[in-house]
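All protein chains but one are shown in place.
Then we have chain A:
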Amino acid sequence: MTEYLDANALAGALSEVFSVDLTSSWRRCSVCGHTGAFAELHVYTDCPGQVARCPSCQTVVLRLVRSGDTLWLDLGGTGCLRVELR
């Protein structure tokens, strides 16, 4: 089994794009309905970029690839996020 990290590990990369911390947001999966913290996503790094999957149904939630000063961000499986604006 490939080891995975928590989505806490994405906080730095996401902070380059978003001005609020997405990892502490709450997420509902559009595929399986699972709810939980964004930080609980499973993050795989044994690949050219980083891939985050739903901890419940393993749907690909987010893909992030960096090439020099260009960042590719696929948020296709994000579902619904609730972000606290402090």
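Keep in mind that, in the parts below, a residue touches a chain if its C-beta (ideal position, glycine included) is under 8 Å from a C-beta of that chain, and two chains touch if they have at least 3 such contacts; residues count from 1.
The rule is simple: contacts and distances are computed from a predicted model.
The complex includes a chain that is not drawn, and of the options "Electron transfer flavoprotein subunit beta", "Carbohydrate ABC transporter permease", "Peptide/nickel transport system substrate-binding protein" or "Ferredoxin reductase" the UniProt name matching it is "Ferredoxin reductase".
One chain is missing from the display, and on chain A it is touched by residues 3-6, 8-9, 11-12, 15-17, 19, 21, 23-24, 36-40, 45.
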